[in-house]
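Note that this complex is displayed minus one protein chain, with the remaining chains in position.
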Amino acid sequence: MAHTDRVKQILSWYSSENPGTLTNLARLLNHGTLAGTGKLVILPVDQGFEHGPVRSFAPNPDAYDPDYFYQLALDSGCNAYAAPLGSLEQPAAKFAGQLPLILKLNNSDTLAKVEPCSAITSSVEDALRIGAVAVGYTIYPGSGLRNTQYQDLREITLEAKRKGLVVVVWSYPRGTGLSKAGETGIDVCAYAATIAAQLGAHIIKVKPPTAHVEQEEAKKVIEKHQIPIATLTDRVKYVVRATFNGKRVVIFSGGEAKGTDAVLAEVKELAAGGSFGSIMGRNAFQRPRADALKLLSDVMSIYKNA
Amino acid sequence: MAHTDRVKQILSWYSSENPGTLTNLARLLNHGTLAGTGKLVILPVDQGFEHGPVRSFAPNPDAYDPDYFYQLALDSGCNAYAAPLGSLEQPAAKFAGQLPLILKLNNSDTLAKVEPCSAITSSVEDALRIGAVAVGYTIYPGSGLRNTQYQDLREITLEAKRKGLVVVVWSYPRGTGLSKAGETGIDVCAYAATIAAQLGAHIIKVKPPTAHVEQEEAKKVIEKHQIPIATLTDRVKYVVRATFNGKRVVIFSGGEAKGTDAVLAEVKELAAGGSFGSIMGRNAFQRPRADALKLLSDVMSIYKNA
Amino acid sequence: MAHTDRVKQILSWYSSENPGTLTNLARLLNHGTLAGTGKLVILPVDQGFEHGPVRSFAPNPDAYDPDYFYQLALDSGCNAYAAPLGSLEQPAAKFAGQLPLILKLNNSDTLAKVEPCSAITSSVEDALRIGAVAVGYTIYPGSGLRNTQYQDLREITLEAKRKGLVVVVWSYPRGTGLSKAGETGIDVCAYAATIAAQLGAHIIKVKPPTAHVEQEEAKKVIEKHQIPIATLTDRVKYVVRATFNGKRVVIFSGGEAKGTDAVLAEVKELAAGGSFGSIMGRNAFQRPRADALKLLSDVMSIYKNA
Amino acid sequence: MAHTDRVKQILSWYSSENPGTLTNLARLLNHGTLAGTGKLVILPVDQGFEHGPVRSFAPNPDAYDPDYFYQLALDSGCNAYAAPLGSLEQPAAKFAGQLPLILKLNNSDTLAKVEPCSAITSSVEDALRIGAVAVGYTIYPGSGLRNTQYQDLREITLEAKRKGLVVVVWSYPRGTGLSKAGETGIDVCAYAATIAAQLGAHIIKVKPPTAHVEQEEAKKVIEKHQIPIATLTDRVKYVVRATFNGKRVVIFSGGEAKGTDAVLAEVKELAAGGSFGSIMGRNAFQRPRADALKLLSDVMSIYKNA
Partner (left out) sequence: MAHTDRVKQILSWYSSENPGTLTNLARLLNHGTLAGTGKLVILPVDQGFEHGPVRSFAPNPDAYDPDYFYQLALDSGCNAYAAPLGSLEQPAAKFAGQLPLILKLNNSDTLAKVEPCSAITSSVEDALRIGAVAVGYTIYPGSGLRNTQYQDLREITLEAKRKGLVVVVWSYPRGTGLSKAGETGIDVCAYAATIAAQLGAHIIKVKPPTAHVEQEEAKKVIEKHQIPIATLTDRVKYVVRATFNGKRVVIFSGGEAKGTDAVLAEVKELAAGGSFGSIMGRNAFQRPRADALKLLSDVMSIYKNA
């Protein structure tokens, strides 16, 4: 398929990458309902690992079955489906070649009380073996174990890029260095996006930022330069700009399950702010399938018309 | 031997694995009294290492001899025998080819006071060398050393799968993150099974869960969705579902030595709940041989008729 | 994209491969005009290397430019474009993600007078780096250097399969063991296809076989069993059957440049015989672009309606 | 399954091997109709590669399908099925765990005119990946390329033994050093069996020897010591003795397709001479399936009653 101008433009920001990585990035951009628009909606399901099966799947028990996510991502027209090794691998042969996969290389559970640092649970080799187009990795800026995470990511990134894969980084500030409100504060969120970009990520996932400002120095600068942060749209613009002036694909997570209106209102602001898309897990798979398909379709329409 | 329909069905859940791993999985499913039923009873003996020889073998001193376990597993018709390197290797040449072996790659003793994290005591290379069909590995979700364990397992799993072996994970929640009751709570047990599945395990061993719920968020969800957890049967159903909707083989340990009636009553509930089988160590080898054979035969009958 | 039943059936023949290889095989089957039909038309251009630029590109000087082939393969709706490293790599970034690529790992020139044995000119690592879905490799059964070729292919195949790539083998009998007529004799052609399949190839390319029978023992068997070999259709049926009873994708080359009618007549017979498609180099790129697009379109129509 | 005394005795000859190799050797001895008898009938199908598909499969066209051999080996109760990578791998996932497999690591075609030396076409890694119990390798004592073959085998044997596999060597004298009659002469056949044993083979396959004596020095000794070589039974006794006095499993090939009576008469002599069994390809798969099953059953009966 020949690329749209927008896809060509996005790829042009990654001209230092090898053609293999560009190929897989194009695959992500050219699959599903939003193919060619330069926007992405991704279905991520790591909640079984991250929050446990009870909390994650009881609201919609069909979701216990790993097939469910593949089918939902396919039928809804998502650009990709992201998950840890086990649930991605179990039905991988059955669904091979039907949609782009992102293998989540590290994961954390909520059983241990530890300084935030996900365990590396699969590898670039696994990603090739199961046919993924990208590897995913979570960093927790603010964690006391920051260096371990950044350094492990460095090795993964180097190997993934050599082998033509895309690197998607979940950048979630958390840890002893931050207040609870600070984890989603606008200064911290923008900072987290920058860090991910600096670490070489191709696609960066952050949470929708709040108007809270965590760092005193940041507060002064925001006031001095009268940077608008009142609306989510303002703040998304800010985060996008903080990510190489918009030359990296930044997408926003949907966060906790909430009402349909709330989700769509938020997505409208994200889209207005220039978000490249959404990565929407719980709000998708914790709804009944029909509702999820409707919601994802509405979300994609917003991005399509943005 | 041509596979039964049930064995074919189980193997179909592992279609992303290479034929070597499927072959060894079939060997486990097709050996012993329960051959072809899709159920497994495995004899595990790592107590010499894990609890020390006094506590483990004094009740039945014949069990000091490594031959004893091979012979017991063989004569009772167990699907496999699992043990650490030393006791598996010592008589391995003598018993070569008589029953499927699972080499336990990591082990912990009770002499050191450390955050739960077993030492890696043998390797995939050893498993091939002694003719094992599978490697076994213990993780302690909840441990502060969780990451070390998951990461070491990741490398073992990748190598084992490439070389056609099966990966069996003992998932035993334990550590500073959990209360004592929480270690076997239903939410935690289901979570532990999910984590093992996500890490790429082919066969998962957990403890029979209690009705205790450890995590506040899980409690809310269980109540809201009125998930039945009153009986062991209920809870086993829940754990099986939490493990890729029953698409991974989940078996339950027998736990501490107890009376015959108690063991059989528990197994009946496990079987009714859809457990793929039991892994029964102390309740087998700490009884006199004749009693152990009778008990294992009764356990297998329950699974056969489930 | 959900697979058609035919694509599912073809993938089912490769169930011993990992999901990565299945994914790339599906990409080949699901691109271009013939997407989903189970048929393939591939544009191969190794003539610059194999025959020299003068002979190859003078008839259509636009073809000196490596862009030309990408654009031709794209615009004509070919399933893939195959070439040696240099011409595949030169514009690879520019065209990244637009069509499936096959990196030809070995090539031979006509400057040296050597027993037939192509030089290995690129690697599996290169294929990942430039984003190819497959590696290609030429063997010359009949060559005195047969062993070198088969043995090198063995290593390439093992690595490619581990990393999720497809292996395409050009099997062209040639060498001191064969007469000139024998190189395309029906017995030799079927034999060559079998050898490629036995070496682990996923897709096999042979030349359209003639009615010549090279080996005395084969002649006796063909006569005894009255195997029909009079028409090309007969012979293609035979070759397809010889390739694991049709469970490997076998495609036929177009050979020397010839008239449009001759090409189409041949393709009709190939399609009638059950060929999975054509790999058409000189007959495509040595024509003016408009003629080539028309010809390829006609060829695809024949396969689509077969 | 507990071993029979005969299996124990055979395994005792291999006590220098690790338990992994003993395990796989036991698997070969304990599968199928002859399980536990210490006799083996193996279905080998490398003729597609070695002689070409026309000569090999035209007599029984069902045999074009790789499934056919698996099913035939299974239904006839053969101890194992041996083939090159392609035809062993294609349906390996489907038949995983149903019967012991021998991966033929090297193969030769009849297209090239070369001094006898098979190409290495797969590896020990492949054998593990597809779940084989053994690797097979052909040597041509008498070939001018003898050293290449023995040296490659040396490396394969070392790796296979370390990884717990069995090594089966086809020892077929051939090459510039021998007359045509000499290839199956009794002195040469016994010599070839000894060479394979010396190279570390666990199981050795030779052709039924004729009364021809190739080497002058051998002739003198046979006459001086009045070694009986008149009947095939005599000669088999001689070959078995020449193979470490019967402490290596030696089996005999069936050679070209022939009438049922001729096959059975030959097998009776082989069995009477102490052969450990037969490896029967063309005489099995070139017959219609029903006839093949009957023949293999009769052959196994002869060995069972030997």
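A few comments on the model shown:
Think of it as A, B, C and D in the order they're written, each chain with its own count starting at 1.
We adopt the following convention: contacts are C-beta pairs under 8 Å (C-beta built on N, C-alpha and C of every residue); 3 or more make two chains touch, one makes a residue touch a chain.
For clarity, every value in this text was computed on a predicted model and none was experimentally measured.
Note on the chain not shown: across the whole complex it touches B, D. The residue touching the chain not shown here, chosen from B:10, B:93, B:193 or B:263, is B:93. Mapped onto subunit B, contacts with the missing chain fall at residues 48-49, 51-55, 57-59, 61, 64-66, 84-87, 89-94, 107, 109-114, 117-123, 125-126, 130.
The chain not displayed touches subunit D at residues 15-16, 18-19, 162.
Following the convention adopted for this analysis, only the chains that are shown with their structure count from here on.
Chains making contact with subunit C as well as with subunit D: B. When chain centres are set by their Cα atoms, the one at the greatest distance from subunit B is C. Inter-chain spacing, taken between the CA centroids of subunit A and subunit C, is 40 Å.
Multi-chain contact residues of subunit B (touching two or more other chains): 15-16, 18-19, 162.
Chain-to-chain contact here is organised irregularly, matching neither a line nor a ring nor a star, and falling short of all pairs touching.
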